[in-house]
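Below you'll find the structure, written out as structure tokens, and then a few comments.
Only one protein chain is missing; all other protein chains are in place.
Each chain gets a letter, A and B, in the order it is written, and its residues are counted from 1.
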Amino acid sequence: MSTNETTIRRRITRPAFTSRLWFKNGVGAVIAVAALVAAIPVSVYDRDDFRAYRASRIPAHTVGPGTSVGIDGQEWSLGSVRQYGRSPAARRAAPKGTAITVVQISRSGTASHPARCTAYLIEGDRRWRAEEAYGGDFWVPPADDATGECTEPGSLQFSFLVPDDAHPSAVDLVDADRGITVRVRL
Amino acid sequence: MDGGPDQSDAVWRRPGTTATDAQADAQPDPAEPEPGFIAAQIAKVKQWFADLQIQQMWHLIAGAIVLATAGFGGMDTVEPKPTTFAADQPHNTGQLTLVVHRAAVKPSLGTGQRVVFQPEDGRRYLALLATVTNNGTVPATFGAFGRTLIPVDVPYQTAYPAPVVRVSDASPAIVQPAATEDVIFVWNVPESAVTSRTTIEFRVPNRRFGDYLTGYGKGWVDLPTYADITVPVAVAG
Partner (left out) sequence: MKIRNSLARLVIRLGTVAVLLAAAVFVADRLPYPTDVEAPFLSSGTVGQTVSTPTVTLQVQGATIADKLQLVSRVVAANGHWLVVEGTITSRRGPGYGYAQLIIGGRTYTPDNRAPTGTFPVSMQPLTAGIGQHGVWVFEVPDEVLKTPTAQFRAWVGDLSEIPRFFPRIPSITLDLDDRHTPRVSRIAPPKSVIVTS
């Protein structure tokens, strides 16, 4: 009879926390979330969207100020950043409270895969698009060896109309799928 | 000791006794009054339900499934009944109230000062003059999808610059809510399809304001029902 009682008492101990319901549910939830996250690069529907999103937030190449980076067979480096209140070459003077910022990016060499790009001047959340050559009132025509098109060889020059309180940090070159190809930090 | 699994003299171990003996069955009172007519009918229905076999139960379930399907719209008619309306008579499609005036086939169309629809070789413009009132709450644009009038048995292309233009200045027509506008519907049709015709039939689908099939927004979507109108057409040129 006494052995019966001690056996019974030993069985009535508290179970380890690994068999508690909340622990099992938590482990199941963690595994479910991990499976969903792991499915993104594999899922046919999600991986293109995710890749496009990453490309639109993280530049493929970054060029720091004062450094020179080889991209696609060309050497990229920041040339100069100038601000004009009135540029003799632009069609209109910048209205009061704004300025025309001209950014020159030196490029040497020939590109193996030239692609079209759109240039944006970035300051945190704010962006300014480059002035168009055709009809852009504040477009400053580039010098003879420079161009405003990424597909053409030579250095690049972009003009932006910005307000006086802008402190831009970079120029982003964005391709047709809205992915950032090159970020040139000012 | 009382109650334990090893008790040898527990009630249930005693031979010849069952648990139900411990409860006294209530004997029906022989002096109960006879049930009335309605109570007897209810008892009969209950008895009918209780007597149902398994197959008959499935009949009931099938009936419930059909009702649920009907709730989701699965019982709508496949071939709707067509209706017709006449010229100069207002017809309500749900989104617009349409009054069709007349139709004509011309090699080119324009205002007095300029040609808006340029002449093309081998093609003509089928033009229909109508007065359109927007009964909805959003502006009615006459785009490539969701045609208001569709010519029947006449192969057409979208006329450039716009499929529907205002009569006043030939600008692309957008009818604002609660506004009435005189407009011309234009279709680019091959010459051979219209030269020998005297009347052309147009189909006008009814519309309702609902969710688009893609799910991204609400707008005027076509219903499967429609109305037809046969318009005499004057062929010129």
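Following the convention adopted for this analysis, a contact is a pair of C-beta atoms (placed from the backbone, for glycine too) under 8 Å apart; a residue touches a chain by one contact, two chains touch by 3 or more.
All of these numbers come straight from a predicted model, not from anything done at the bench.
Visitor: Among B:Leu60, B:Ala86, B:Val152 or B:Ala234, exactly one should touch the missing chain; which is it?
Guide: Touches the omitted chain: B:Leu60.
Visitor: Among B:Val99, B:Ile174 or B:Val221, which one touches the chain that has been omitted from the display?
Guide: B:Ile174
Visitor: What is the set of subunit A residues that contact the non-displayed chain in the whole complex?
Guide: 95-98, 123, 125-129, 137, 161-166
Visitor: Could you please point out the subunit B residues that touch the chain left off the display?
Guide: 46-47, 49-50, 57, 60-61, 64, 67-68, 71-72, 137-139, 168-169, 171-172, 174, 176-181, 211, 215-218
Note that only the chains that are shown with their structure count from here on.
Visitor: Could you grab the centroid distance between subunit A and subunit B? Build each centroid from C-alpha atoms only and quote it in angstrom.
Guide: 46
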